[in-house]
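Just one protein chain is left out here, and the rest sit where they should.
Going by the order they are written in, the chains are A, B and C; count residues from 1 in each one.
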């Protein structure tokens, strides 16, 4: 599977193309609508958001609601037209402005924001949401939520997946801990008042991923590598930890095996469901560090690149934090990565064939006869 | 540039192939020798290490010490022959054993360790060390060191690069803080006694990387994405944070601009030298979370996959920690990533041409005439 | 550079995404308009063509007519709406119908034509035409024309490029030999009457390509491999020969060197401008074998896949031949391949930098000082 994302934040469309989707898959557009809505509607988002309805259109690869095996293209129209703006020459710390100017050398910083703003994550969100229709066929569920905002950390995170989802959905900041939610809302209010912006952390979990997904052949097909590759493409993401961040002592960290009704279980899941680049049947979970938005409400020190004189960053209306929407985007990203690795494992063709392949291949027993001709 | 790594830990060779290296580059084999030696010689490494001399041979792409533009192949012989071993059927928590058995279904866990052991990082180390001969031509320097081992954290890290390197090299665990080094050695001794293993953290810095390296075109050519992709392929790596982990408030985190002698400077470098996927001229720095080695000195709970009865993991002689060598490997990984992005920026051909291209393209001034035909 | 093409022939848009285009390039939309018109307007095209105006829109990566370095997306709307059609279960020989049904297993052959019809080549044509704005900056010109249709072969092909273009453009079938053009028109008329379809051959030339483009590092970066990879993705293409098809004797075939005013010249160009995967400074030229359209005007023998009874292929209004439009498509394909290889050579960033790099690197002299430190 290959995902291509294009689009400028004030262009006509954001575009996602998914190649390698099996044929015969029924796409539930409601999921896409819901995830785009979630990405847009959370506490702390600014005015631009409400100008965009995040309608979307699937313009290829789907016929009567069913995939055809051809590339699937999703277009998300940008509602906010491109206002005539003055040339901007004062770069904002934390944004691509300066770095892109040095590389691309076009003398208007407005240009670079078109590609590098978080607007393109709407296309990633749509692509991930579309792939949930695929994951559902294999009983794989993906869920993302906020675990930290500014200095407020979530403490009580339900273990039960449905409760976790419900509590998250009840939170204006997608944090399943109601008490922390209140603290986070206060953080947002205070930051807004100060003109400050907030970073934080997000956790994403994939439940139901079978053991054996990923690879140790090509280094870049290791599931960890795929996670690193896509998550670090998300603008606000500056850090990714797979599984527990507390990894100081082997005895505390390594997930021992036990048997439960004759089946293998783990007591803990510090490793995040991946061992050696391949899933081990436990939840795949990822912690993501999300940086504060670079567009602050009070000016920061900068330099006017035109005059090479000190200058202050301009005041631009913006969100206070990208952490809650980042939880939606990261959920989508994990859906993309798991789908990609799952399809690499199962091959291509018709979804019913892939499901049959999947169904026929339960966990191996030691004496299954594999490698039968091998003589040591 | 493309890096391919192959080799089994008890096979004849570990193999690294680098495609896309410019012609005419003088390779300093001494660097490779030194880095392989560093990877092998640090406190806490077990006996296997001393059995390997990490000789290496460059068998293609270099003629008389100069690259030819053809793929460069490095072979690192494995000295430790493959001992006859019994079939192993008890998976070790934290290792690929169980996950790979489910995927590949060959009934001997010894098989999977061949590819998934950290032994292949010797090839990555060699490849990164070779690329230092490239980076040197552009005055780019890469340095990695240990910042945490078990519960001991480094506090005093010199800002001066040469002092940093010197202090790191004086430390048996590659930690530039002498006091922390002592603590870390104690941690290792204690862990060894207990049969425990240690995780920790590593920091890698690339100094001298020019602004403008990376891209915002293809998502996966963003420098962050490249870092995520390669670092997460390293067996022991479970987490990567680019720049500071303290990213909770915009005012504290965003690196403001200032002018110094008419040149743009930053007061801080929390962003780790990358904005929007492109370097901004500051040091690129990365924190890496390294998990404890899964082969503990005391048995862990497991299951015998042959009998499906509870079992204990076998005692295998092993290192206590992979953190110090991981600092060498991560240094190599950053050298690979920076080289790759630099070559994408500069194109291919002869190194002298690339250097001329590089030299001719200083930072743009606003009125440089780029985009001159554009009429707003 | 990476080209992604999506779109169903009756969907809303055909989509081309180009990643890795340098910033600051002025796009001449007139070229795109012209090439789309040419693809559509030639003798022998059927009715569907006139229903499509091949309007197009560049919806990303271009700001005020100038590229920004972000992915460039071109949308070409499909004018012909999707008529309600009966399920089709009789596969046409030569079309994807049967092969795709076996793979994707959706019981309506209409589905597969959506992706596999030649309609997607409109997106390739647009992408190639857009890249002509890039090639123009480097004085590279690409030209395609018909050399054979049915049994009629072109004999008199002008050597002068401008004359060649003019004569081609005067021909209703894009054949620069006026006499052959007449014969080809007769072939088309006769075939139409008989319900037959016509194959043929196309020649594409890239003039002005500097020596040194391509690579011998990665096998798949050899220019020949890139040509094979893209040309064979074009639906009607079944054969590709680089340079002369008459390659039986070394003495006749190999292009000897001579000096003209102190510069190296070749007497002949049988090798098609590529030696060892790298351009040699002569014209790059490619012969393409184009198969007859699988939708014939008289029924062919087939099988109804629903009943597994013998059946005849349905009558569907169609073109008689794809050879003239294929000459437009192949011209675009060569523009894509040359652009891709040129950008790999020159790197990325701003077009003016790339032009300076290009300008600074004339042909090497033997004593240029490259490899100066090498001591044999």
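Just so it is clear, contacts are C-beta pairs under 8 Å (C-beta built on N, C-alpha and C of every residue); 3 or more make two chains touch, one makes a residue touch a chain.
Nothing here was measured: the structure is a model prediction, and the numbers come from that model.
Asker: With respect to the chain omitted from the figure, which of C:43, C:161 or C:216 is a touching residue?
Answerer: Residue touching the chain left out of view: C:216.
Asker: Tell me which of B:1, B:15, B:32 or B:134 is the one touching the absent chain.
Answerer: B:15
Asker: Determine and list the chain B residues touching the chain excluded from the picture.
Answerer: 2, 4-8, 11-13, 15, 17, 19, 23-24, 57, 59-61, 63, 66, 68-73, 75, 100, 103-106, 111-112, 114-115, 348-350, 352-353
Asker: In terms of residues, what is the contact footprint of the unshown chain on chain A?
Answerer: 2, 19-21, 24, 26, 64-66, 69-71, 212, 215-218, 221, 343-350, 352-353, 356-357, 360-361, 364, 369-371, 373-376
Asker: Which residues does chain C use to touch the chain missing from this display?
Answerer: Answer for chain C: residues 3, 5, 87, 89, 91-103, 105-107, 112, 115-116, 148, 150-151, 191, 194, 196-200, 210-217, 219-220, 222, 224-233, 235, 237-243, 245, 247-251, 253-259, 262, 264, 266-267, 271-272, 274-281, 287, 289-294, 296, 298, 300-303, 305-306, 308-310, 345, 363-364, 366-368, 370-371, 374, 376 touch the chain left out.
What we mean here is this: only the chains that are shown with their structure count from here on.
Asker: Using the contact definition from the top, classify how the chains connect: line, ring, star, complete or other.
Answerer: Topology of touching chains reads as complete, every chain touching all others.
Asker: Whose Cα centre is nearest the centre of all Cα atoms in view?
Answerer: A
Asker: Report, in whole Å, the distance between the mean C-alpha point of chain A and the mean C-alpha point of chain B.
Answerer: Taking the mean C-alpha position of each chain, the two centres sit 25 Å apart.
Asker: Return the distance between the CA-based centres of chain B and chain C, expressed in whole Å.
Answerer: Going by mean C-alpha positions, chain B sits 42 Å from chain C.
Asker: Between chain A and chain C, tell me the centre distance in angstrom, where each centre is the average of that chain's C-alpha atoms.
Answerer: Going by mean C-alpha positions, chain A sits 37 Å from chain C.
Asker: Would you please write down the residue numbers of chain B that are in contact with two or more other chains?
Answerer: Residues 212, 215-217, 345, 364, 370-371, 374, 376 of chain B each touch two or more of the other chains.
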